[in-house]
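One structure coming up, written as structure tokens, with questions to follow.
Excerpt of the complex: some chains, original placement.
Lettered A, B and C in written order, each chain numbered from 1.
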Amino acid sequence: MRLRHRRSPDHRHESEKPMTLDLAIRGGTVVTAADTMLCDVGIRDGRIVALGEDVGPSARSIDDAGLLVLPGGIDSHVHLDQFQGEGIVMADGFRSGTVSAAAGGNTCVIPFALQRRGESLRAAVEAYHAKAQGEALVDYSFHLIVTDPTPGVLGQELPALVKDGYSSFKVFMTYDDMVLSDRELLDVFAVAKAENALVMVHAEGFDSIRFMADGLEAEGKTAPAFHAAARPETVEREATHRAIALAELVGIPIMVVHVSGRDAIEQIEWARRRGLTVHAETCPQYLVLTADDLDRPGTEGAKFVCSPPPRDAASQAAVWRALAGGAFQTFSSDHCPFRYDDPAGKTGPAARASFRAVPNGIPGVAARLPILFSEGVVKGRITLQDFVALTATNHARLYGLYPRKGSIAIGADADIALWDPARRVTLTQDLMHHGSDYTPYEGLEVTGWPVTTLVRGRVVFDGGRATAEPGHGQFLPRGASGGA
Amino acid sequence: MRLRHRRSPDHRHESEKPMTLDLAIRGGTVVTAADTMLCDVGIRDGRIVALGEDVGPSARSIDDAGLLVLPGGIDSHVHLDQFQGEGIVMADGFRSGTVSAAAGGNTCVIPFALQRRGESLRAAVEAYHAKAQGEALVDYSFHLIVTDPTPGVLGQELPALVKDGYSSFKVFMTYDDMVLSDRELLDVFAVAKAENALVMVHAEGFDSIRFMADGLEAEGKTAPAFHAAARPETVEREATHRAIALAELVGIPIMVVHVSGRDAIEQIEWARRRGLTVHAETCPQYLVLTADDLDRPGTEGAKFVCSPPPRDAASQAAVWRALAGGAFQTFSSDHCPFRYDDPAGKTGPAARASFRAVPNGIPGVAARLPILFSEGVVKGRITLQDFVALTATNHARLYGLYPRKGSIAIGADADIALWDPARRVTLTQDLMHHGSDYTPYEGLEVTGWPVTTLVRGRVVFDGGRATAEPGHGQFLPRGASGGA
Amino acid sequence: MRLRHRRSPDHRHESEKPMTLDLAIRGGTVVTAADTMLCDVGIRDGRIVALGEDVGPSARSIDDAGLLVLPGGIDSHVHLDQFQGEGIVMADGFRSGTVSAAAGGNTCVIPFALQRRGESLRAAVEAYHAKAQGEALVDYSFHLIVTDPTPGVLGQELPALVKDGYSSFKVFMTYDDMVLSDRELLDVFAVAKAENALVMVHAEGFDSIRFMADGLEAEGKTAPAFHAAARPETVEREATHRAIALAELVGIPIMVVHVSGRDAIEQIEWARRRGLTVHAETCPQYLVLTADDLDRPGTEGAKFVCSPPPRDAASQAAVWRALAGGAFQTFSSDHCPFRYDDPAGKTGPAARASFRAVPNGIPGVAARLPILFSEGVVKGRITLQDFVALTATNHARLYGLYPRKGSIAIGADADIALWDPARRVTLTQDLMHHGSDYTPYEGLEVTGWPVTTLVRGRVVFDGGRATAEPGHGQFLPRGASGGA
């Protein structure tokens, strides 16, 4: 058994005169993945140092009677300023992306450092650091996207990067510029095993999609709705099964990201019954959108083009059932924002010609928590503890940020979302604070809203606007995955 | 969404001068179902009122550097002084049983109030209260065993008792004096639905066991080993499926207790994939004993006779897989103690004549936590958080004791086990402090041991002996099940 | 390996002058469970003695160019003149029932000899022989319905009756007058094991149905539609699982009759994957009727009251999938005819008061083959070979009539249905020739029709009318089950 803990260096027992707190949050209901308790939170030096019925004097206080005091959301699946190919511009960099995150109650995001083929992975990491430098409002780290697992990448760069705090890799089973062969997947998995890193898998079958899409295009079926037809659940299911089998051969756990429906869930649960460790993530688009949204009139369906595509009501029900039953460890946004009314976005010339060229992704980092809280907790499908685990604690554990992040616990960073469980809000573009010119959740009514976001004890978003300077957010090197 | 919390009536904000603590536990590592944190615990009036790097002055202090501060174990499945039929004497009453519980790091037990056929359920409850009065060292509550669901029981007694804090019923699908017909099960389930009570099911098929046992006896197979042969996994699987189906008809969740192996687990997981709410419990005997133990020489196998019987290595592996994967909500002892070398016990005249008459049950309330900690946490099969959830938090939530019990949280009762994670101990009868004259786990080596047990802030067991008077333990009325 | 065959006593090799045939069927397409072949069929002494491109001279000939020459249907699940309780009259005795069978292309039926509680099983068999004596148009045998498994029945009567040719027992898991306890089921199963008899199980849970029906009646829900609501698939699934488990304990194969939908199929397929031998039967009502039919206006729904009730479109699809995939061994009618407009039938006074009193069963012996041929073979869901196996060969094998019955093979009885595969027919009451005053399949359009039925070489139904005298049908003692 390995205990992990973290304590301030100046800790002393039984001090007669406790140090004054910098900040106390008083009167709220603190929620963790285990507990719900009416208590105050005492903060000093950006960390939580006291929980209690009365935490004593503090330099400043926030009285939040009636609010929930939640661990700030950790969104472990966001894409910021990531290279998307010629002529396409991602709508969020680290500045707007992290403002949007904070607006949605998040205190930490984990975007991706993408290796382009032919590029050094270390160089890619440095490039993404440069993009983030001085821009972030919330804390951040990087997953590594491996697209070119050369001997140098496998043998030197990846092991060194894991040691430097990049302890998770993402691999793709599709996309022209990113797909890895099964052999390459196995080679990356072997490095993950040796270095104790966690692999995230985008599980859709490249060849299957190309085959389906070619067939649809040959029939003139080029509207956004055919994006979903080109990637049926079978395509995701096959890749999920394959990824699990390859991981079984190597002997590693994997994280299957953005699981969309029944078929992939069936594979994941089957694997677990065999005793394999398969983590899984799902996203708001699989709870409140369906393939029908891609079939909205004109080009509007493009607003919902993401991969895997939203499915149908039966798969929504399956995702809820799995969420409630503990089959998913994390709930992320897969925030991948593009502009809609923009030549570099969803309705550019190529995008209008075929669904294949529609920039693939939707924004969601600000909407993630309200959607899950409202549809999940308020509607009684999941508990408050599930909510905290799915949106914060499990992300921190799985991606090596725990115990610094992910909970409201003594010694942890004071990353907190003050949450009004009763506030009724209609989701609109204005509330998202992201770089996209739309939100796919426009008009969705939710109950529950993040009113104030604190990162390391500092209020970074409040009253509908950012209240700290870009650059408050810090880079977080990460340790090994701690399970969930 | 319903928030549940509990706060002392005299709570005030920002008191300049905090009230002095009655007790502080300093320097330990506090563990909850969500978190592990190095911090002090402040206790006042029997409740936890502060967690912090420094909780300030206290009347008394325990310094437990290096120890874990765990929520005291809740054992929601123990039998104490329960009527067993003529000539058989249960080895523990409330006094010795709760001393044994405290010796094993438990702070709360939930034994059963057994209705005998023809008896009023209310009368049964009163009788068990009388047995417990002034005897218990740790807190306790009662599940109701319904053996005679007359119209009066169904229509008046059960609804009234639920309102009085007896919010869980246990029903048996076997045993001459307790078995309910399917119709009776359905009728009890319907009351549970109406009253929002939780039903615990002993799932073994009565007729199947009689058929098997009759056949074995007819062949002269009467040794204790045939107890296991008379109750193969098929018998448990069938009853588990049946109980799930009946609960589905009524529309209630159920708790399947003492799940022993692969077959029953398969049914439970299958039901959940269909969207049914089925809780499940397992016990130490299904992790570290097998049917081979019942086949020990002479009458020694009788020491291991319990129902369902321990299975084989493959089922042990299945139980571990399910424990690690979250398939079980609770881990209990099913403490049901008899003496071995005693005419009223395991080797009485009738018991020697046939396995059918061997008093059915084994002691385990003191061994439960050390076994799961050592075999589970120390061997890396489950996490510390899993351990706490399985032994305390989930019991409290499922049986309506949360948030008063089950966690180390502000406002909760100061029910705590101070745990030495490194102590190596060989389990022996002497360490159990129970009324049985043996332990089925004799000789098992474990790592990790409860060194001190506190109930509502009072040390009740320490240094190998009880340190509070019988009667310190209080009766706990319980509310509705809160899921797990 | 055991070869089974049957040959006429006067067989000689290489006779220079073959004996003249009594009858030759020329120009048709002979179909067996394995083959489809254009050939003549030569018949002598009621048996098939030649198949060939030219079978040589014959006393009489039938030229059936363009027709299929099918093994006559064997309906192994029909109820004729069976006691139904006071005030209810079954609409078919052996005379009308076997005329209806012959009208539908059947040459053999296996009705039931029902033991009433308190009655000797041998006496029951004799009573049913008396009912059949001189009445039957097609051959027949009897399954035994065991309702009172006394020691005498289990120890003497059943073993003796199996030896006398009654090699299959039916047991009921529901119905007031017939339900067996699990223990009784096990005891009957044990006799089946000892005597190598096959047990047919009506798998619906008695207590569950009573509970559901009581609840519905208490709410005033008494219309025929509530018959289906009182017996949801869960009730059938639970009993199916239970029956399989009990059979597993004893170590016998079982036949689950009239499987209605998804849930029971799932259990059966699951059991087979475990290696258990579970045979299964389905019926036309589960292919072309649904629970909506029970909800027809007024009392008309009573016409469709049978058990298990027809389900929904999804279960119909599941039954077809299972039929095509080989999951069912037999397709029977469960012919259980009552009159509709009759005080002793579906709309008697008690029946009008509650669905519980509606005589439970529907006619179908004449409609079975046309429905499966049209919906199955003509629509391409199953092959001609599947059709023959499901309607004749497998019945003969499973119930010990093979090789005398069930195929078109040298040495077999000349039991033949001449079938026009192209004839389009609308099913109507007039075509059924049964004692009911309605058919639940009224108006169903089918393609394919039996034009002539021969039993042991004698044309018994042709041109829409019986062409042999009652009494042509003979009783068939049966041997052990031969699998399917």
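Keep in mind that, in the parts below, a contact is a pair of C-beta atoms (placed from the backbone, for glycine too) under 8 Å apart; a residue touches a chain by one contact, two chains touch by 3 or more.
Keep in mind the model is a prediction, meaning the values are calculated, not measured.
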item	value
Full count of same-sequence chains in the assembly - 3 placed in this view	4
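Everything that follows uses one rule, which is that only the chains that are shown with their structure count from here on.
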item	value
Common touching chains of chain B and chain A	none
Chain centre separation in whole Å, for chain B relative to chain A (CA means)	38
Rounded Å distance, chain B centre to chain C centre (Cα mean)	52
Multi-partner residues of chain C (each touching 2 or more other chains)	none
Of all residues in chain B, those that touch chain C in their complex	181-183, 185-187, 190, 205-208, 210-212, 232, 234-235, 237-238, 241-242, 245-246, 248-249
Parts of chain B lying in touch with chain A, wherever the complex brings them together	1, 3-8, 11-16, 18-19, 24, 26-27, 29-30, 32-40, 42, 49-58, 61, 63, 68, 269, 272-273, 275, 321, 325-326, 377-378, 380, 383-385, 388-389, 393, 403, 407, 409-412, 421, 448, 483
